[in-house]
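All protein chains of the complex are present and in place, except for one that has been dropped.
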Amino acid sequence: KARVPVSIEVVPFETYMCEAPSTTVVTNRAEMLGYYEQMYTMRRMELGADALYKSKHIRGFCHLYDGQEAVCVGMEAALTWKDSIITAYRDHCYQLSRGDTPATIFAELMGRATGCAKGKGGSMHMYMAKNNFFGGNGIVGAQQPLGAGLAFAHLYRGDGGVAFALYGDGAANQGQLFEGMNMAALWKLPIVFVCENNQYGMGTAKARSSANTDYYKRGVYIAGLKVDGMSVLAVRQAVAFAADRCRAGNGPFVLEMDTYRYHGHSMSDPGVTYRDREEVSGVRRARDPVEGLKNLLLKHNLATPEEIKALETRTRKEMDVAVEAAKKDPAPPLSELYKDVYCRQSPDMFIRGADLASSHGSVDWAPGS
Amino acid sequence: KARVPVSIEVVPFETYMCEAPSTTVVTNRAEMLGYYEQMYTMRRMELGADALYKSKHIRGFCHLYDGQEAVCVGMEAALTWKDSIITAYRDHCYQLSRGDTPATIFAELMGRATGCAKGKGGSMHMYMAKNNFFGGNGIVGAQQPLGAGLAFAHLYRGDGGVAFALYGDGAANQGQLFEGMNMAALWKLPIVFVCENNQYGMGTAKARSSANTDYYKRGVYIAGLKVDGMSVLAVRQAVAFAADRCRAGNGPFVLEMDTYRYHGHSMSDPGVTYRDREEVSGVRRARDPVEGLKNLLLKHNLATPEEIKALETRTRKEMDVAVEAAKKDPAPPLSELYKDVYCRQSPDMFIRGADLASSHGSVDWAPGS
Amino acid sequence: TTMTVRDALNSAIDDEMARDGDVFILGEEVAQYQGAYKITKGLWEKYGDKRVIDTPITEAGFAGIAIGAAFHKLRPICEFMTFNFSMQAIDHILNSAGKMYYMSGGQFKVPIVFRGPNGAAAGVAAQHSQCFAAWFGHCPGLKVVAPYSAEDARGLLKAAIRDDNPVVFLENEMLYGMEFPISADVLDKDFMLPIGKAKIEREGTDVTIVSYSRGVHKALEAAEELAAQGVSCEVINLRTIRPLDRGTIVKSIMKTNRVVTVEEGWPQSGIGAEIGAVVYESEAFDYLDAPLERVTGADVPMPYAENLETLALPQKSNIISAVQRVCYRK
Partner (left out) sequence: TTMTVRDALNSAIDDEMARDGDVFILGEEVAQYQGAYKITKGLWEKYGDKRVIDTPITEAGFAGIAIGAAFHKLRPICEFMTFNFSMQAIDHILNSAGKMYYMSGGQFKVPIVFRGPNGAAAGVAAQHSQCFAAWFGHCPGLKVVAPYSAEDARGLLKAAIRDDNPVVFLENEMLYGMEFPISADVLDKDFMLPIGKAKIEREGTDVTIVSYSRGVHKALEAAEELAAQGVSCEVINLRTIRPLDRGTIVKSIMKTNRVVTVEEGWPQSGIGAEIGAVVYESEAFDYLDAPLERVTGADVPMPYAENLETLALPQKSNIISAVQRVCYRK
């Protein structure tokens, strides 16, 4: 029963210089339940981070992804971990979808030694090297050419991998995207530029930052699709389509994911000065990706309300357990301060501390040395 | 006779998101002779610089403009000095068209105190502040947003001025152009982005550097024209058209000037490894802007061969005089080293020299101070 | 009365915009959002779209536009949401603004202020914590200012906006909310502090502590504690990083015979290093009773975890122990 094919219609794609993928997506109960579990987990994880931030367990910048879960999960559904992903600071859920655990993610958020970057990265700097997730980047736009570089490596090695670089509607205006697209097209790099258009870059509505808000046409000489980013199936379909084109050697592709962020830009932004609460609750009612998927599950009889409830209860519990576990984890040892500055750093390398006496390693002018 | 209108046909413009300007240009003998004199002067001036470089009177980088004269002269013919111009390092002829003299330009090239930047700028850094020529810039692409900033000032003041930012086919790939165009469109800045497409950026043919070689379409959401950049009249027509649109409050515009550089990229580039001599001589034969203009003068009976000869002889002589004058000019006084670091710099400001003892100004810890 | 650094900056911009119609401000979220750190609060309402301008997230582009406008004699204030992002525009800051007056033989002034929070905040990790004081201070043609108090912030920002040179104005997020006593004259519409002059924040006789920005705060705290231990510290607030006020530094060291520098940036070729060089190059060297000590940010990218972050930044304790060493109390 879990594998019986089910066909589900998604809303049509808007196309630029290419045919549209089919709007009929073939899936099954196992897949759909899997997507739901992932998306629900993400939603709960971000709400957990929200609570931890408010209780001052998380500091600094913290950018939450709730509202956009379908993009991350739909993308992963169409890829393997041989493909590469790089995104910006709104990265917790990508870390999860690339194989990390909520506990490790919470630990990183709270600056624990057990975090995915040993507590040294924090919210914006999560990575899963072994599964080709390249982070987490705090500099708007940087991941665009970096992603093209990942694609360069796939092409150089001929390993069939495709790279996905995710960026926002605000970041779409960065010159390095334009530069990266040019080289990607000239060199036919297997890269998909994915604009997660959540309608705002911080407090700036897209029309105020972008003379051209058709982000899927931004490649100009690169084909693209505009996708319902609130539908995990539409995203999956589009990503599979784009990845296939890249793998076939056609060079870059552009995807615009039409989505929405519920939270403010970061935890310090209440998120209500530049949009009204009505707008946010309207999206929640009409287009919520998690609710939407739940409705599909029910409508297509892929799960019963009880099954879903059970899954949700279990997930919530797991999240509580993860938070509590991470809270108990130790802070990094102070010796970590001086580690990882360089790769293959000799253990007694001299590294200056805040004052000379608190420095690390040996001062090599010591008499007789 | 000098002012009798003459109609001359130019080759059609290629258009992007706009109507084409008329291909019939109305001019007269006085104008046409003026253009010829300017273009011929520029040609001779650049050949003079070539000779001075080879005789080691000019050092460092020296980028010559011969082949592209129609762009500079045609543009100036459609503007007044209330409009602003900024270009890159290939700037000698813009300096001339904005009211400077060959003698001052040669002096700058030879690093003389009488040069347009007191000998401190050199070939790449010529400026004519009083006539709104903003240089001269050695960093590929920098002039693109700087030019938009000039336009910003025109709009801010409401003075009716339009800014022109010139850049090459290589520079057209810079991300800051994309960033600048976005803001220019959002803010409706009166800026014309002018791509002088001379087919190569250094040794790189345009198709190797640019996924999209239709530089006049590069604005995407900004209208543009492709112009025969070897015809001073076509350039004049297109620039007038673009400037009018900007002055009318329509925001930015893009012009692509189809042109050619005869010299190598700079004096250190023989310019023959990435293109064959045939190509260069072919352009000279078929499209030379100076010869082309001379032929028009003759064909339309606007000047006799004798008049032209006389003009040429006079210009050549003036150029020789200018070179000789500049050669005799003094090098800047050594005290110039420490001047102009800051505006309104106090004369005894301490500025460190190559060693402490050779510093300028007073050390203010002197006892009793 | 007292004033926060945030209000000092806000009122300085407001004053100067009221005074001179050529002054305008642009940057990310400076208008409708009132500034990511609310430095521009209320200005958009007051001066409108023309003079308070939200930009796309394109630092190279908008810094270039701002500089171009300054070539044309407008007086832009270019806000970087933080100075970390100024790296995307740093070519323009140096090559288009900093060198322009010189390489044009004095033809073009570039009256622009680049401002925003610089250096470490709290919990923002490696990419958002860099101090650019040493970098910009390295470069002739720029003036570089780093205020500490509300008085500094107001007086120096007003001076920077009126200055005809490009000024890099390095603020500090951790100081924005800090409240400082100010005297009435600071509120004057024409109150300005001279760029290029340091301030002796606290007089003392045993050791000179030279710092800037948030380091001054920590230095003053350390001085307070050291006073209780019988060590009298003279605390110099540099205020300006370039041109450096050699005179004030040198004279103080000639009096105290000892010097400790405090900065949050990285040590190598930092501000402390330059102060050390000034000492070698002046008579102060002959007056030194102990070698200079630097207190700096640790020589590592900024870690996120709070315990590591604390260790990566100079603390009062580091300053105290450095002072004790130069005073041979340890």
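A, B and C label the chains in the order they appear, each numbered from 1.
The rule is short, and it goes like this: a contact is a pair of C-beta atoms (placed from the backbone, for glycine too) under 8 Å apart; a residue touches a chain by one contact, two chains touch by 3 or more.
Computed from a predicted model, the values in this text were never measured in an experiment.
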item	value
Candidates C:W44, C:Y102 or C:Y176 - the one touching the absent chain	C:Y102
Option from B:S210, B:S231, B:T259 or B:T315 whose C-beta touches the chain left out	B:S210
Contact residue for the chain not shown (choose from C:A125, C:V216 or C:V323)	C:A125
Option from C:R19, C:K41, C:K73 or C:H138 whose C-beta touches the chain left out	C:H138
In chain C, positions touching the absent partner	60, 84-85, 87-88, 90-91, 94-95, 98-99, 102-103, 125-127, 130, 134-135, 137-141, 242, 244, 265-274, 276-277, 279-281, 285, 291-294, 299-301, 303-304
Chain A residues that touch the omitted chain in the full complex	84, 86, 115-121, 125, 127-129, 134-135, 137-139, 142, 144-154, 156, 163, 175-176, 178-180, 182-183, 186-187, 339-344, 349-351, 356, 363-365, 367, 369
Residues from chain B at the interface with the omitted partner, ascending	58-61, 108, 111-112, 117, 119-122, 124-125, 137-141, 170-171, 173-175, 201-204, 208-210, 273-274, 331-332, 334, 336-338, 341, 351-358
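One rule holds for everything that comes next: only the chains that are shown with their structure count from here on.
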item	value
Between chain B and chain C, centroid-to-centroid distance (C-alpha), Å	39
Separation of chain A from chain C, taking each centre as the mean of its C-alpha atoms, in whole Å	36
Contacts with 2+ other chains: residues of chain B	175-176, 178-179, 182, 186
Overlap residues in chain C, where contacts from two or more other chains coincide	56, 58, 60-61
